[in-house]
Structure formats: structure tokens, C-alpha cells
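For chain A:
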Amino acid sequence: MRLARLGLWLLPAGIAAVVMWRGARVDPAFVAPPGEAAAPSGLAFPEAIGAWRTTTPHEWFPRERIYEKIDGRDVLFFQYGVQSLQFATWEGGSSWDMYLYTMGAPAGARGAWLAEKPATAQLDDTGTAWFAPGAAAAYHGHYYLSLSAAQPDASIMDATNLLALLCAQLPVAAIATHDPAALLPRDGMRENSLEFIPREAFGFDTLDNIHAAGYSVGGHDAVWFVAVASDHTAAAGLVARYAEEFTRFGGSQAVNHADGFSGVMFDAWEMIAHTNEIVFGVREADSYDTLTQHWERVLQHIQRALRDEK
Partner candidate 1 sequence: MKRLRIYYQVFFLALFGVLMWLCAQGRLRGYPVTWFLDSSSLNALGALVASWNVAHWMWIGFGMLALTAVLGRVFCGWVCPLGTLLHLVSWLAEPRSAKERIARNRWLSAQNVKFLLVLALLTAAAFGVLQAGLFDPIALLTRSTAVVLAPLLGEAQHLITRTAPERAFQGAALIASVFCAVLALNVWRPRFWCRYVCPLGALLGAATRWVLGAITRDPQRCTNCGLCESVCPAASSPSTTIKTHECFVCWNCVARCPEDALEWRWIFNRHKMSFANDTKCRMSPPATRPDLSRRSLLGALAAGVAIAAGLRLAGTTKRRGFSLRIRPPGALPEADFLERCLKCGLCMKVCPTNVLQPALTEAGVEGFMTPVMNMQYGYCELNCTLCGQVCPTGAIQRITIAQKAGHPDGRPIKTGTAFFDRGRCLPWAMQRNCLVCQEVCPVSPKAIYTVDEEVLLKDGTRAVLRRPHVDPARCIGCGLCQRECPLEDKPAIRVSAVGETRAGSSFYL
Partner candidate 2 sequence: MKSERDTGALTRRELLKRTAGAVALVTLAGGAGWFFHNRRLAPPPRDAATIASFAVPDTRGMVAVARGTQPAALVAAALAELGGIKRFIKPGDRVLIKPNCAFDRPPHLGATTSPDVLAEVVRQCTAAGAEVRVTDNPINNAEGCFAKTGLRAATERAGGSVWLPAPGMFGAARVGTLKIPTWDVMLAPLLWATKLIGVPAAKTHNLCHVSLAMKNWYGFLGHGRARMHQAIHEVIADLATFITPTLVIMDGTRLLLRNGPTGGSVADVAPGNVVAAGTDQVALDALACTWLNVRPDDVEFIHLAAQLKLGSPDWHALPHFKEVTV
């Protein structure tokens, strides 16, 4: 009986012990969020490149989920045809966040690069990378790579170094098509006038994916623009539709040239033509003479560029 009595006094302690023991067991299936699906199509980067290393796994977002990382900014990238985003943080003295965007086309990559470039940014020698305090970006084929420093005063040397190393990891573009920007010469280009217009450039429905820049010839300014169509027929169609829109919107003195078209609208002279699949033109010339002067230059440059490529 004494034993039974003792047992009864100890029983609650035993129950408490069992409760504690059960409390210690946690089934992860009920607690942890499901493991993220393995990044299916991200580029495989090594864990360490040079003096830089990543400490956490890369994150990868397809187009539909890109807002999870860049909510609000995603709208901009959709305009340039973003397909996915790969994100990682690189440490090596300073800490930089890498945003690697896979765009639908090289033009989109450049477009995004231009769109994010601050006015005060410095360009590198190749003209494919810009640097600003705490930020840097470059484009390479279909890819647009941007770096964002954890500290705003991070060293620009680090940025240059990291950017170069990371770009070296990007696969080389397979087919070299005409690089539209190369068709716009660097010399004579007005500062900070190079732009990429993805849709409806200059108000024309037919002008998509246009690179434009301002030039000065003989003291008169005008805007040169180029686009690369898929083939000769498409380029011709683009010019034809341009002409039709021009007339519909009240342009005057419309003249059809061989493979081209010119006219004046709202006191600005413009001209457009195509060679093979390249469409190019001049606009916002203040007089017919200005137009012809710029046009000669454009023609020379385009022909030389095509010759060089061959």
C-alpha cells in the first residue's frame, strides 16, 4: 500500500514528464514552408570567382514571379521583354547584390541597360557598362547584369572587377546579328542622347525597338534612328507602313525614293529608308538642307558598317 501511495504521488510528475517529452518533438512537415523548387533554369555560377564568393544559394524567378523580388520595377522590365531574373549576393571586401536578367532579345538587354543608367553614370571603354556610386551594370547578348552595393560608398574598383568577372561567366551570344547600336556612330553623337525606344517610337505604331541618338552636322541638329527587322521584306513593310501612317497623320510633301520615303510634318523634316533588313532614318531636321546633309552622313555610315561586317 505504501508503494501504491508513493506511486500515486509520483504519477503527476510522470505525466508532466511525458508532456514535456512530447513537446520536444516537432515534425518539420508541419512547420517549415515547403522547400523551394530547385532553380530550374538559372545559370550555374561557381561559389567563388576570384576574390568574390556567394554565401547563400542563388534565387531564380520566372517572369510571372519576378515581382517577388522587384515589385514595382517589374513593369519596366516587362517593357524590355524580361524572361527571368537570377539573384545572388557576392562578398569580397564589399558586398554587392547581383541582378542578372535574361531578356528576350539583345535589344531588350541594351534597352534595360539604358533605362536604368543614371544621368551621371560613367561609361567604360567598350561602352557596354556604366558605373555610378553604389551601382554598376552591363549588357552582354541577351543578358543584362546589374550590381547594387550594400554600402553606397563602395569602391568603384570593386564594381569594375566584379562586373568583369561576372560577365565573363555569361555564355557568349551564339549568332552575331547586326548590332543596332553599332550602326549609330559614336563620334558626333550628342552626349547622353542615345536611347532605346521599345514601342511606338516618335508616335508611329509601326516603329518598335528603335535605337535613336542625336547628331549635329554643320551646326544643325537632327535625330538618327535605326532598327533591325527580321528580313528584307519585313524592313520594306515597315517603311511602307511608316509612309502610310505619315500621310494619315497629316504629313506633307511626301516623296517616295528608292527604298525610302521622306516628308515634312509639323515643320520637321524626316526621312526613312531600308537596306536589306536594316531600317534607318533621320528626323527632326529643321530644313530640307539639314535633312540631306544628315542623310548623306547616315548613308555613308550604314554602308561602311555593312561593308565592315562582311
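Candidate entries met the following condition: all candidates are chains of the complex that A comes from, given by their letters.
One rule holds for everything that comes next: contacts are C-beta pairs under 8 Å (C-beta built on N, C-alpha and C of every residue); 3 or more make two chains touch, one makes a residue touch a chain; residues count from 1.
Computed from a predicted structure; not experimentally measured.
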Of the listed candidates 1 or 2, the one touching chain A in this complex: 1
Residue ranges of chain A in contact with candidate 1 within the complex: 5, 8-9, 12, 15-16, 19, 22-27, 29-34, 64-65, 67-68, 71
